[in-house]
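All protein chains but one are shown at their positions in the complex.
All chains are identified by letter, namely A, B and C, in their written order; residue positions are counted from 1 within each chain.
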Amino acid sequence: MSNLENSKKNKYTPSGDGGIKAGIVGGAGYTGGELVRLLINHPQVEIAFINSSSNAGKFVYEVHKDLLGETELKFSSELILSEGNVDVIFLCAGHGEAKKFVEANEIPSSIKLIDIGNDFRLAKDANIKERNFVYGLVELNKIQIQSAQNIANPGCFATAIQLGLLPLAKAGLLKDVYTTAITGSTGAGQSLSATSHFSWRANNISAYKTLTHQHLGEIHQSLHQLQNSFPNSPSGVGGVHFVPWRGDFTRGIYVSSIIDTDLSLDELKTLYKNFYADAAFTHYSDSMIDLKQVVNTNKCLINIEKQGNKMVVHSVIDNLLKGASGQALQNMNLLFGLDETTGLKLKAIRF
Amino acid sequence: MSNLENSKKNKYTPSGDGGIKAGIVGGAGYTGGELVRLLINHPQVEIAFINSSSNAGKFVYEVHKDLLGETELKFSSELILSEGNVDVIFLCAGHGEAKKFVEANEIPSSIKLIDIGNDFRLAKDANIKERNFVYGLVELNKIQIQSAQNIANPGCFATAIQLGLLPLAKAGLLKDVYTTAITGSTGAGQSLSATSHFSWRANNISAYKTLTHQHLGEIHQSLHQLQNSFPNSPSGVGGVHFVPWRGDFTRGIYVSSIIDTDLSLDELKTLYKNFYADAAFTHYSDSMIDLKQVVNTNKCLINIEKQGNKMVVHSVIDNLLKGASGQALQNMNLLFGLDETTGLKLKAIRF
Amino acid sequence: MSNLENSKKNKYTPSGDGGIKAGIVGGAGYTGGELVRLLINHPQVEIAFINSSSNAGKFVYEVHKDLLGETELKFSSELILSEGNVDVIFLCAGHGEAKKFVEANEIPSSIKLIDIGNDFRLAKDANIKERNFVYGLVELNKIQIQSAQNIANPGCFATAIQLGLLPLAKAGLLKDVYTTAITGSTGAGQSLSATSHFSWRANNISAYKTLTHQHLGEIHQSLHQLQNSFPNSPSGVGGVHFVPWRGDFTRGIYVSSIIDTDLSLDELKTLYKNFYADAAFTHYSDSMIDLKQVVNTNKCLINIEKQGNKMVVHSVIDNLLKGASGQALQNMNLLFGLDETTGLKLKAIRF
Partner (left out) sequence: MSNLENSKKNKYTPSGDGGIKAGIVGGAGYTGGELVRLLINHPQVEIAFINSSSNAGKFVYEVHKDLLGETELKFSSELILSEGNVDVIFLCAGHGEAKKFVEANEIPSSIKLIDIGNDFRLAKDANIKERNFVYGLVELNKIQIQSAQNIANPGCFATAIQLGLLPLAKAGLLKDVYTTAITGSTGAGQSLSATSHFSWRANNISAYKTLTHQHLGEIHQSLHQLQNSFPNSPSGVGGVHFVPWRGDFTRGIYVSSIIDTDLSLDELKTLYKNFYADAAFTHYSDSMIDLKQVVNTNKCLINIEKQGNKMVVHSVIDNLLKGASGQALQNMNLLFGLDETTGLKLKAIRF
């Protein structure tokens, strides 16, 4: 198979043969591209195929142009779905497409699926054709992930907001949460639109999907999992009240949530530090945080402050990495018993 | 006086002689510069002096370099404080400096003062040497402003946040307010600092002064003025809970505030439209708003949304104009009985 | 006519009746929008119509959203082409469309036309249906413009590059010119494309149309007009060798051209200062220039430097104003005998 041959010619030779054979469905989009960037340097992965019907036959670097000189892989219109030839498939085809893909194809149960989209995140959607999808927020479900067959990778806003709230939920302390979060333009994918037009978006800020963002479902589900008294789904009354903003930058999510609490700041810090003591990528920061501490990495940083009876928790991630493809690879590492951080020791852009 | 002679040589000749004679103290900073930009095109103002001791003798365009070709005015180390030679003085010298200026100088009572800083905004600070400063938020205090001698010009965040809340306060509907607002870098002035360094701030977001921003005082004071049950000052318990963010753009403030309410969205819209029906620069927008609708103008646009029992009010201003020098000029127009919009019909940057 | 009635309701009342009646064809694009922004504040213009078939019936502020609160004008699908009801028409419909418009309509010769596009800029294209178009670079052709019927408004790059070279051409000093210029994204209009997508363009730089940009024709024509020995059109051998770059900002053009010369720096400065001594908007700067000195204004600033036998001339403009709609209005002012700067005393964004 020519893509495999190509992968051996890769100038930056990964370990290659004998590794985990990974396929990507929807490899021409942003999350697919990020996965290619990560996987070509992952020491235990061999790319089995990068599917993109509209780009079949093209070199990957013709679409993801930064990859010139790094890989000779090509896009393929074919899928490899036979046991032994592929071990895991990343579904990056867009919301709704993953479900269609599973329904349309006979995929041996030994092949693991990781869906970057939102098709299988809610418990009510998590079962399909005898497959069960585990919600892949590692900081919440690590043990279940390690033995999972399939992963529903969390949404980007959902990841950043939940990581800021999990310690409170575990301690049963969550009440109403007032959240504002700002996201980079890559969160909206690569399709052209008025709000992704440079002349409009540069130096601009705007709200959208106020109090109705689609990630509220998975957020409530996770918080309810840890704190039974918290509503399992958004109702417009109690729960997380979330105002998303479009930012004038490309990558990253910054979240601030305001919550009532009687605990002292020190007690709260202890909660957070304990909760994330063993997390590979999520860390409590004693000093103020800024977005570019995590851009181009798989990390999440968290800081809390308090005044009167209100606490504010700030959290930051890279929406395409910890909020999508990086977290998907972290999940893959766990599925295959590897160190969580393999292939994810990424240099931050910082400046 | 050579500056006056210079002003007559101004290529873009303002009406000049016979107009309002205006002085600027602290003319080399951002707000001073914006005032110069506005005043040289104001048809009824003649600039009496632009004080900046560190730049005395320089042409104004040597500091505010965009003014090359538009004015031959120079900075002066002198002050003109004699009746008949100056009618109004804008104090742009930085927080704390206005008070020192008033204390140090004998200024005839006929000369009006407009302080861009925060020295006289709170009622407890508003009286000094038989001068009383009226809080210059036109949408709140228009009648008092029209007959005022001195103006304490509102803060930038304070302006944007209050304009989003005044209609609710007037209707007695305010409860706890959960506010996040993002500001451009010019809000921090032109002094050099780590957080205004381009390499750090570009593409970055960060919170600061969480729940403790100094504008909370004037915000509470105004809301309490309209709704007696709202706390007169921030306490950390009830009131406005405000998280300010540094944005990666230069100009503008975007605010979203979340508030509990039983009113319907239609009732709320009616409240807002009625409240601002006669406002010259503040308008309710039926469609979603974005920051660049107002950048480089003196306008404020407001939009509200509702879900369940929560409403969100979004408001946008240019921090240096409606949030500082533009509002100061609007106040000056009112002090002298001019149309509020004189000299303030500014072309938005939009893109 | 309802638009006229609307214009009287304009909150920022322009002089209105009795003024120059102006129509805009293609009012929904960037240059059309900028014209509306300028014309509603022009003291001697009354807007007769703003044509946009796709937006007919909508308020102008529904498309140009910054205009909310400033005008109640609506887009119209109709054209007003009858004597007495319109005095001047701005053609902003896109390259090629102006020619079609003139060919398709019977327009009384008393109605003046100003084409923002490139249909009539070259001498060979300048005559159509007994109309002659004068190339509207004021610094080159002011006298001809004052008595012209129709104007071919210069291109944005063409304006910035020519203004940097005219003094040399007039002195007969031009040899090969090596030019690099960078433009804001608005130069590419508001259509969506891969290179105007925010996620791609932010923080990015790229060259395009290397040595082949379509403005080279009008540039050579003008330089040849002043210096007969300079080629009248681009040949790929002698002349202006121009590399255009896409910048990661929205507005403005920065040009640096390198030219061989035997003159001293002082002699060169004298040439430039003399050439532009009477120009209303183009000024020689003794200190280094930067782009934001002119953004959101109709100005051009120029600075030159010299080392060995090479001089470098830097020039900056706002591509949508001096490079398009502002220059068009400057031309209109001249066509109607007004002061060139009327309605064009614009506040720079500066920060």
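Simple rule for what comes next: a residue touches a chain if its C-beta (ideal position, glycine included) is under 8 Å from a C-beta of that chain, and two chains touch if they have at least 3 such contacts.
What you see is a predicted model, and the numbers here were worked out from it, not measured in a lab.
*Asks:* Which one touches the absent chain: A:21, A:64, A:121 or A:246?
*Replies:* Selected residue, touching the omitted chain: A:64.
*Asks:* Quick one: which of A:60, A:107, A:320 or A:335 touches the chain that's been left out?
*Replies:* A:320
*Asks:* Kindly state which of the options C:75, C:120, C:200 or C:230 is in contact with the chain not pictured.
*Replies:* Missing-chain contact among the listed residues: C:200.
*Asks:* Which chain B residues touch the hidden chain?
*Replies:* 30, 184-186, 190, 192-194, 196-199, 201-203, 248-250
*Asks:* So that we can see where the missing chain sits, which residues of chain C does it touch?
*Replies:* 178, 180, 182, 199-200, 202-208, 210-212, 235-237, 241, 243, 245, 247-252, 254, 256, 258, 288-292, 295, 305-310, 312, 314, 316, 351
*Asks:* Given the full complex, what residues of chain A touch the hidden partner chain?
*Replies:* Residue positions of chain A that touch the missing chain: 11-12, 30, 33, 37-38, 41, 62, 64-70, 184-186, 202-203, 250-251, 280-281, 283, 285, 287, 289-290, 292-297, 299, 301, 320, 341, 345-351.
To be clear about the criterion, only the chains that are shown with their structure count from here on.
*Asks:* Please state which pair of chains has more C-beta contact pairs than any other pair.
*Replies:* A-B
*Asks:* Could you tell me the distance, in whole angstrom, between the mean C-alpha positions of chain A and chain C?
*Replies:* Distance between chain centres, rounded to whole Å: 46 Å.
*Asks:* Mind checking the centre-to-centre distance between chain B and chain C? Centres are C-alpha means, answer in whole Å.
*Replies:* That pair's centroid distance is 33 Å.
*Asks:* Please output the residue numbers of chain A that touch at least 2 other chains, ranges allowed.
*Replies:* 199, 202-203, 248-250
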